[in-house]
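Every protein chain of the complex appears in place save one, which is left out.
Note that the chains take the letters A, B and C in the order they are written out, and that residue 1 is the start of every chain.
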Amino acid sequence: MNCENFSISEKIVSSSYIRQGAQARRTHEQFIRLLLEKGKCPEDGWDESTIELFLNELALMDSNNFLGNCGVGEREGRVASSLVARRHYRLIHGIGRSGDIAAVQPKAAGSSLLNKLTNAVVLDILKAAGVRTVSSCFVVPMATGMSLTLCFLTLRHRRPKAKYILWPRIDQKSCFKSMITAGFEPVIVESLLEGDELRTDLQTVESKMKELGPENIVCVHSTTSCFAPRVPDRLEELAQMCAKYEIPHIVNNAYGVQSSKCMHLIQQGARVGRIDAFVQSLDKNFMVPVGGAIIAGFNESFIQEISRMYPGRASASPSLDVLITLLSLGTNGYKQLLKERKEMYTYLAEELKKLAEAHGERLLETSHNPISLAMSLGNLEKHNTKAVTQLGSMLFTRQVSGARVVPLGTEQTVSGYTFQGFMSHTNEYPCPYLNAASAIGITRQDVDLCIKRLDKCLKTFKREKGDQSDKLESESGNPATASKEDVSELAERFQEEACLGLKKL
Amino acid sequence: MNCENFSISEKIVSSSYIRQGAQARRTHEQFIRLLLEKGKCPEDGWDESTIELFLNELALMDSNNFLGNCGVGEREGRVASSLVARRHYRLIHGIGRSGDIAAVQPKAAGSSLLNKLTNAVVLDILKAAGVRTVSSCFVVPMATGMSLTLCFLTLRHRRPKAKYILWPRIDQKSCFKSMITAGFEPVIVESLLEGDELRTDLQTVESKMKELGPENIVCVHSTTSCFAPRVPDRLEELAQMCAKYEIPHIVNNAYGVQSSKCMHLIQQGARVGRIDAFVQSLDKNFMVPVGGAIIAGFNESFIQEISRMYPGRASASPSLDVLITLLSLGTNGYKQLLKERKEMYTYLAEELKKLAEAHGERLLETSHNPISLAMSLGNLEKHNTKAVTQLGSMLFTRQVSGARVVPLGTEQTVSGYTFQGFMSHTNEYPCPYLNAASAIGITRQDVDLCIKRLDKCLKTFKREKGDQSDKLESESGNPATASKEDVSELAERFQEEACLGLKKL
Amino acid sequence: MNCENFSISEKIVSSSYIRQGAQARRTHEQFIRLLLEKGKCPEDGWDESTIELFLNELALMDSNNFLGNCGVGEREGRVASSLVARRHYRLIHGIGRSGDIAAVQPKAAGSSLLNKLTNAVVLDILKAAGVRTVSSCFVVPMATGMSLTLCFLTLRHRRPKAKYILWPRIDQKSCFKSMITAGFEPVIVESLLEGDELRTDLQTVESKMKELGPENIVCVHSTTSCFAPRVPDRLEELAQMCAKYEIPHIVNNAYGVQSSKCMHLIQQGARVGRIDAFVQSLDKNFMVPVGGAIIAGFNESFIQEISRMYPGRASASPSLDVLITLLSLGTNGYKQLLKERKEMYTYLAEELKKLAEAHGERLLETSHNPISLAMSLGNLEKHNTKAVTQLGSMLFTRQVSGARVVPLGTEQTVSGYTFQGFMSHTNEYPCPYLNAASAIGITRQDVDLCIKRLDKCLKTFKREKGDQSDKLESESGNPATASKEDVSELAERFQEEACLGLKKL
Partner (left out) sequence: MNCENFSISEKIVSSSYIRQGAQARRTHEQFIRLLLEKGKCPEDGWDESTIELFLNELALMDSNNFLGNCGVGEREGRVASSLVARRHYRLIHGIGRSGDIAAVQPKAAGSSLLNKLTNAVVLDILKAAGVRTVSSCFVVPMATGMSLTLCFLTLRHRRPKAKYILWPRIDQKSCFKSMITAGFEPVIVESLLEGDELRTDLQTVESKMKELGPENIVCVHSTTSCFAPRVPDRLEELAQMCAKYEIPHIVNNAYGVQSSKCMHLIQQGARVGRIDAFVQSLDKNFMVPVGGAIIAGFNESFIQEISRMYPGRASASPSLDVLITLLSLGTNGYKQLLKERKEMYTYLAEELKKLAEAHGERLLETSHNPISLAMSLGNLEKHNTKAVTQLGSMLFTRQVSGARVVPLGTEQTVSGYTFQGFMSHTNEYPCPYLNAASAIGITRQDVDLCIKRLDKCLKTFKREKGDQSDKLESESGNPATASKEDVSELAERFQEEACLGLKKL
């Protein structure tokens, strides 16, 4: 309420109480003022009440919520379903204008503010996470892959003759498709095996630059975060080469914001060489729903050029999600999550190591990968050739999600290109393995349950049973005091009975 | 609750009541069953309680909501903010996989179902709206422009040599940029003036086809819905030409689903000639927030090819919005909205005509345009050269949104191409004018307020005042019984006083 | 946002857009201002966005939401569950203080405002609904019965010697128990049968007054809204008698606000005689959840005396519900609901009359009852003595709720008092009957379905089947286009199959 309405209220409820209420309201306004003035993520997270107050205020500024508005355009932010209106806090106009995704909309001052502030807050967090000299960024409501495509399409206008993208191999489809979709020809550079690690083959990169001619190369497309035993690319050296040969350099930093190592690599690369843009996922780094990415860089005008490439308005939903999340966490809350992730990485590594040794396997030595770990499955495979893939489906059934088994010898064709040893980032890795990662938000319970279930599965194989129909042990005990683990197993059993029952009818 | 829990409940509350409750639950399940079985939009809209039940059920099937899940992947659908989780009904995994936006996700059976069902329901509605033979479509979380870009990028792989897009001019930036972003060269075909209307110059299109060579042309990029006095392109003839010369044909049907005429044009075009894909906005046709589009076509494999072009997962938010909206409206509710829109088009035309005549102007005759209308502003301009642009800002201030004034002689450069008479779709239209549209969701009150305010503004000019500081008349009356109109004016006045006051301090 | 924050925003998004946003916000503030200033229900309903803005503003004024608050009391408005906090809009402190349910709380300026405004708005609506001279009222979070008890307990302190309450019989348990709970002795006055109607026996009331002595009588406890064939009490005459003998008069107006007739009776009673308080249900009159009542009267100090009788704070939930509801409806919306109710009463009466005649029964003539109707079931009973109760359970199974069958000869003991012919308001009514009512919110579909189902049930008896296992006819047809009716029947059938199936396992 404004001062006037507070004054009137003093006639209804005694002045001193109303004044205290007005003062309390003012405190919320102070937090909003700091955000507007500084354009930074608050150090401490906001209360939900402040966040919702702020979003409601923004919505009131959009023309679809004007009480006296009349609309005779083709796009008036009308909403048919109140469920939909509500879940978007009545912010309906999206972000950007047809010319530029970062532009301000006359019809939607609130949504425009939201867009500008989100980009400012996200920039602040990228700095705090380690890329101190980043100068510009924007949130785009597309996945990392499509965002990379947008970067490549922008480069086309700068380098009309170029058609190759130099790409140190990483076996993840959307990275690869981002280049294909943009209409370029990927030049795949295989990694070198150093110890257990797969690392960038710098020499081959440089020889390709010379061979193809820098003017024919759109850019180098490197990667930070990836599944072990591949490790982040040698960004410093790549950036220096790019500078030397005047080739643009786009970094896929998919889930690297959560790792100080990945962010450090980018910072260093930009300091000593050339990085034009780095792209990261919103969901993988900020614990929001899938669907957004951040395109960031060190040269404001290039980043703006990319934002002007997006034709048309865009969904505000990913921006809204990340803004809510960062306001509720604050810089301190986010840093705390990063710290816990790092600790869980160490814990997961230790536990996996113990488990591996108990089963005659080993934890691969991939210390350059700060997020993903790999445990060999060579012995398992020796016993039973199908065991590796069976282990994958057993873990799936047991609700261990994200633990990926990588058998040897998989061949796969993506957009017409055939990859040997697909999933392992190299034509022939020495052994099959299992990946597990310590990503932001992981808990000790996740690690413990994963290790426990993995252990159970591996033991099943040991007993030479090797089939999937392993019965659940009867130790599950008293349902009244059932743990998370027990209840899940119980449910599995009951489910089968109940639904089978019905099907018999 | 399942049957078992209903049985136990009978021990707590008497059986006959519980059984009736179980039966009632079953009714909701029946609606869900019909949706799953038929994959069609229900005829009558669902209750909010059924919709929310359904969404909650879907969410329970995603691994991030499994009570016994442990996650050790890099993307586990964790959410930091409960506000964010709640507004997405805990559906966090988005849609698609890295290989294909239409693919099923192992970790997210619920989100996968959501995606499939949304596409099925949307297909059903496209048929009901007039394109009876459409065979495939998918929702993509990008605006119309970026979705067109995706179509063009897909064609690149089919027609590697081609670099031109034939484009009957329409002055809307994102349409134009969709081609530029895709890296192609637009060949702009100016429209013909027929009466007041701007219509497709078929002869020039055909001569360009011959001149450039069909194999060098990526596609024809035509448009249905547009601002008067431009009218929808002659799709039948264009489609026939495309068939004859074997050139793909992509239709920008931005807000055309709401018009039976636009949909009829597409249906006819596909029947007699060639239409490869048509793209429409979600927000402009289905009253949902900005950010999604539907890519549809008559050849399932080509549409799939486009969906496989999108690298990476994508936001489920636009799919969720349109699914909620269509389930709550039902086919009948949606058709009712279309019917009301059509009626309001007629009403708006009549009222604008009267107003135009009262002010010495006329309603342009653009009967081929089923949504947008234009009223000349020639007399206004004669009195006062700046009046046309002033009128625009006066309408903005008075909360008339979407009424667009188009002065003569505007020149604008977009992505390096310069357009004469920008906004009017032609180098030199005979007179300046004002646009108003009857779009889905418009109400009689919108029309009445627009006419009333427009009339006031035009009268202001008549009185030779011509400035923006026109005072509000004192007739606003008793605030206790203030209408929507009055309150808005009151607010305007008070606002100025209050905030100016503060600034003086 | 306050003016300061709007000013800062102008540096981020262009001034004219922000100013328009600020102006739009101001409009919402204007509505709130009018409410605070006038304390009246707005004529037109508010938008949900204004309502939620207002509630959020109120919440910010309560100390549990102060960002800088520290609490060391025994009651600090802390909430353990965010689901709970959210559903109460973070208004946790309830209403009133230990001394008085209408008092202002120092810790909760917002909740106090809510309480005061709700009482003011409700008072305004009582006037608009017909009791123009009502001078004071308050919402109490107790059902009608307990609220009547509170009135009686208050009278005890004014009339310490009195122990009798004169009560024209109405067969509804909570009315009766309200007197018992208060510790008084009800003196039951049987009604007179006039035509089909049961009306107040004024002569007996007066003779009881004389017989017992006015000083020994706590009050007369009369009733307006009731099930036909009982009709509202003759309030004018009762009020005059109460005035004459100086006996207080409490009116149970349970669901009478929705009827202009009931409200007129109270207005007239107060004009010509004595009415001390009248009590009405919130849920039955304002379409809110069960649990609140309004205690109203013509003498402010007596109503205050009652409010001071409630020991302790109370739930704000019913006040919040009715305030949200009235703000969203506005006076006009509420009046429209009353108008529709009246129309549906006429429609229901016509349809029931036709149905009755078709089945050899008749609609009882009870024109003094403006809400409830009764249709005789004499013929039905002649055929089959158990048929009347069977009809009741058949209607229940068919989801006809609220249609009450009243067999003859039911005897029931309530709190030690035995009633002959219980449910029919009299010892022996001439025939069994069925009640149906046209209450606020009823729709034409409710009436049509009720008549249709009732007709089906009655036909079942005609065919001498008379058992409950009547099979559903096979006409239910195509599920894809199932109506509300069909789906319900389908569900019933499937339910039985599915759950029986499971039980067999």
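The definition used in the following text is that a contact is a pair of C-beta atoms (placed from the backbone, for glycine too) under 8 Å apart; a residue touches a chain by one contact, two chains touch by 3 or more.
Values in this document were obtained by computation on a predicted structure and should not be read as measured data.
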Given C:9, C:112 or C:325, the one touching the chain that is not displayed: C:325
Touching residue (missing chain; options C:288, C:338, C:364 or C:406): C:288
Where the missing chain touches chain B, by residue: 1-2, 4-5, 8-9, 12-14, 17-18, 20-22, 24-29, 31-33, 36-37, 39, 47-50, 52-53, 56-57, 59-63, 65-69, 82, 90, 104-106, 109-110, 112-113, 116-117, 497-498, 501-502, 505
Missing-chain contacts mapped onto chain C: 2, 4, 48, 51-52, 63, 66-84, 87-89, 91-95, 97-99, 106-107, 141-146, 148-150, 153, 156-157, 172-178, 180-183, 225, 227, 254-255, 281, 283-284, 286-292, 309-318, 321, 324-325, 328-329, 337, 348, 371-372, 396, 399-404, 414, 436-442, 445-450, 453, 484-485, 487-489, 491, 498
Interface residues of chain A (partner: the chain not displayed): 3-4, 6-7, 16, 19-20, 22-24, 26-27, 29-31, 34, 38, 40, 43, 82, 393, 396-397, 399, 479-482, 487-488, 490-492, 494-495, 498-499, 502-503
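Just so we're on the same page, only the chains that are shown with their structure count from here on.
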Set of chains whose contacts include both chain C and chain B: A
Interface composition of copies chain A and chain B: same or different, split at half: same
Whole-Å separation of chain centres (CA-atom averages), chain A against chain C: 53
Residues of chain A touching at least two other chains: 2, 4, 48, 52, 63, 66-69, 82, 106, 498
